[in-house]
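The other protein chains are all here in position, but one chain of the complex has been omitted.
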Amino acid sequence: MQYSEDYTLAEMMCVAGAREFPKSGVVLLGMGLPVITGVLAKMLHAPEIAICTEVGAFDYLPRADIPRASIGIHDIILNDGSAMVSDMVDALGSLLMGGNVDFGVLSAAQVDRFGNLNTLVIGDYRDPERRLGGTGGNTEIACLAPRVMTLMPQERRRFVPRVDFNTSPGYIDGPGARKRAGLEGQGANIVVSTVGVFGFDTADGGETGSCEMVLEAVFANLSPEVAQSECGWDLRLAPTVAELEPPTVEEISLLRRLDPYQFYVTPGRY
Amino acid sequence: MQYSEDYTLAEMMCVAGAREFPKSGVVLLGMGLPVITGVLAKMLHAPEIAICTEVGAFDYLPRADIPRASIGIHDIILNDGSAMVSDMVDALGSLLMGGNVDFGVLSAAQVDRFGNLNTLVIGDYRDPERRLGGTGGNTEIACLAPRVMTLMPQERRRFVPRVDFNTSPGYIDGPGARKRAGLEGQGANIVVSTVGVFGFDTADGGETGSCEMVLEAVFANLSPEVAQSECGWDLRLAPTVAELEPPTVEEISLLRRLDPYQFYVTPGRY
Amino acid sequence: MTARDAIARFVDDGDTIYAGYTCIAFGLCYEIIRQRKKRLEVVGGSVGQQATLMILGGCVDRVRSGYLGGALRPGVITEMMSDGRLRYEDYSNQGIALMLMAGALGIPFIPTRSFLGTDYLRPEFAEHPGAYLGDQKWAEMESPFDGQKVVLLPALRPDVAVLHAQRADEEGNVHAWGHQGDSKWAYWAAKKVIVSAEEIVPSSAIRSDPSRTIVPGFRVSAVVHMPWGGHPTSITGYYDYDYGFHARAMRAVTRSVEAYEAFAAEWIHGVEDHAAYMAHYREVFGQEAIDRLVATDGPEPELPVRYTHAPTLGLG
Partner (left out) sequence: MTARDAIARFVDDGDTIYAGYTCIAFGLCYEIIRQRKKRLEVVGGSVGQQATLMILGGCVDRVRSGYLGGALRPGVITEMMSDGRLRYEDYSNQGIALMLMAGALGIPFIPTRSFLGTDYLRPEFAEHPGAYLGDQKWAEMESPFDGQKVVLLPALRPDVAVLHAQRADEEGNVHAWGHQGDSKWAYWAAKKVIVSAEEIVPSSAIRSDPSRTIVPGFRVSAVVHMPWGGHPTSITGYYDYDYGFHARAMRAVTRSVEAYEAFAAEWIHGVEDHAAYMAHYREVFGQEAIDRLVATDGPEPELPVRYTHAPTLGLG
């Protein structure tokens, strides 16, 4: 195994995210980084997973000579290799609402200590500093997938104590909150940033523990302090914060091959 | 135009029913006699109608050399010529519940003076004399189609003052009853029996009038008395009860061609 | 997987089984009878002759449907309904279809405007002798948005759906075409799906036309290669309904226990699997009876489709 010596932290975020995919089961990929990360995972680490999108692709199988990862989830290249292609009610409805998703992958503008996401607005919803595009299917996936991974650049403006608007519930405001709201208990499980990988302090899917985000590992040559410096609250650290393996040459070269037009990982974008 | 001199009253029921079809619009055909009657209508009288079934055939176009009318609504011959073939939620849901049906055609075991139908049970539901197959999509069509035609042999056990079990509302128990139940006001409009054709005494789709069945026309060589003798209540007669044209040779010969195995019109069956 | 293994492994006594009126997995239902499964509930908008046989075979004690063909005429089935051996809850085709849809969508209920104005909703009929759902059958309410009266139908999630389709791959990805009845929502609503298919094809063939797929393989617990698996019912493009068989061999089954037993001894328990059943059919009725069923008439698609994309997005 040869490690890459030339990579960005945004690339490492995708690589680390891809490594966190489960080895099997049904994965629903949200807009943006989840798509390329999911294709990377499927091709390198988790060939058995069934990749699905909310627009209607089911069990997407990237072919070996794939010219690109799909740009967004509406890219027609997703018809090439999928076992089934239908529509949003099948995908967000029968698939997700029906309980057939094992793992959801999201990105957002903000995440908070309880893993709640915000895709809608910065500032007060009634008088926003900045309006965003909107949640798409992010809300559904956060509400209904039993496990969720979120990919998000580590920036203080993104890692906030409380999201300005909770579009996509993690553990909401602590243990038991999801069940009180009428959701299943699990919520957000993993956050991968440009610094490291986070879990959540709950042993039983949101029933007990603080349900707060916990830094579990950092990228090579980075320290927990970097994460803390770009985080808006006092970050919990795992008893031992591991250091992740650097990306391999294979990981980085495939990632770049999947992103020939630099839609996903461009300098300055993340 | 040459009239047939050799036909049964069951055949005339189909012929008379076919003549009552609208000239255009979307028609939803229930199980049994509605199917062959609808195909007859489409081929002879109403080429512009779009024939649909609850199983999922939309705008069925019988080809000129059709070997048979479909046997039931699940017959795969309905795939041959349909503009769209999908499923029951599309057909009874988006099509019918969504308000896209202009005319529904039904049959049943019983009909009463208000045009209510019974497809479920003879006698008390809690201790029936006889159990029937069940309503299929009959209930939906009667509840939700804006106009309904029912085909039913004229027999006293079928034309009853009150259906033993109202599976399929006509005017329920008189003016205003459909609206009170939460349905649109129109309900049953036409009944075609083996004796004649009936309308309903309501000028405005169930708001006023008695909403009772009215004999409007009888088949050639039959009198209103025949209808009354095979009807369990005092039948209302239109001011002038017309006599229908006998079936033409063309009507009878096509009808028989559409029913080569005598599934629909067999002596003794109706 | 063989039908024997699939039914043995995935159908448990007491299960709720979806078995519909189109895409009928007749061969799988024969196998359920062959294995003498017990206390099943059969559900489906309309349920056809395969349900009748499962009831007569002693496999079923509950039916939730809009139409039970076996009850159309007096006989063993109607006797079972009146003496309590077969309990039943009457809905309608669309009622069940919507309940399966709600089950598929993971929502606890779905409203409909059907049933309003009918006797189904009369309280005095709620306690009929066949009843087993009680207040879980339906509910009435008014829409908070416009006051419209609606009937709420509870979600229906069968334990198993058995379905027959034209072709599938080894992963269970299924291509089907022709009218589908309520089967699509059953594929998603059921906890386990068992598919029999006329043909098993390479996965690449399924994936080359993914809009033809009606259920992805990860929803399918078992796929069984079973030519003529819908017989004596039909499957678009392969063979037609065998009314001749119905008239010659099957018609009497509801009339008496003995008639059913005779049929089952010959056609279900007397053959080891569906291939043997079809071989017996050939012996009894001759190859020409089979040939007459083969679907030779009707259209083939005139135009191809393409799933192509540009390799470069116009940027290359």
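The chains carry the letters A, B and C, assigned in the order they are written, with residues numbered from 1 in each.
Simple rule for what comes next: a residue touches a chain if its C-beta (ideal position, glycine included) is under 8 Å from a C-beta of that chain, and two chains touch if they have at least 3 such contacts.
Nothing here was measured: the structure is a model prediction, and the numbers come from that model.
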Chain not shown: contacting residue from A:Val26, A:Ala83, A:Ala108 or A:Cys143: A:Cys143
Of C:Gly20, C:Gly48 or C:Gly106, the one touching the omitted chain in the full complex: C:Gly106
Which of B:Ala16, B:Val85, B:Val226 or B:Leu254 contacts the chain that the document leaves out: B:Val85
Hidden partner interface residues of chain A, rising order: 53-57, 67, 71, 74-81, 85-89, 92-93, 96-97, 120, 125-128, 130-140, 143-144, 165-169, 172, 177-178, 181-183, 261
Residues of chain C in contact with the chain not shown: 106-113, 136, 139, 141, 143-146, 148, 150, 152, 154-155, 166-167, 175, 177-178, 201-202, 204-205, 207-209, 211-212, 234, 236-245, 289, 292-316
Hidden partner interface residues of chain B, rising order: 26, 50, 57-59, 61, 67-68, 71, 75-77, 79-86, 89-90, 93-95, 97-100, 144, 261
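Convention: only the chains that are shown with their structure count from here on.
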Per-chain CA centroid nearest to the all-protein CA mean: C
Label of the chain whose CA centroid is most distant from the centroid of chain B: A
Mean-CA-position distance for chain B and chain A (Å): 57
Centre-to-centre distance between chain C and chain B (centres being mean Cα positions), rounded to whole Å: 28
Junction residues of chain A, two or more chains touched: none
Touching two or more other chains - residues of chain C: 185
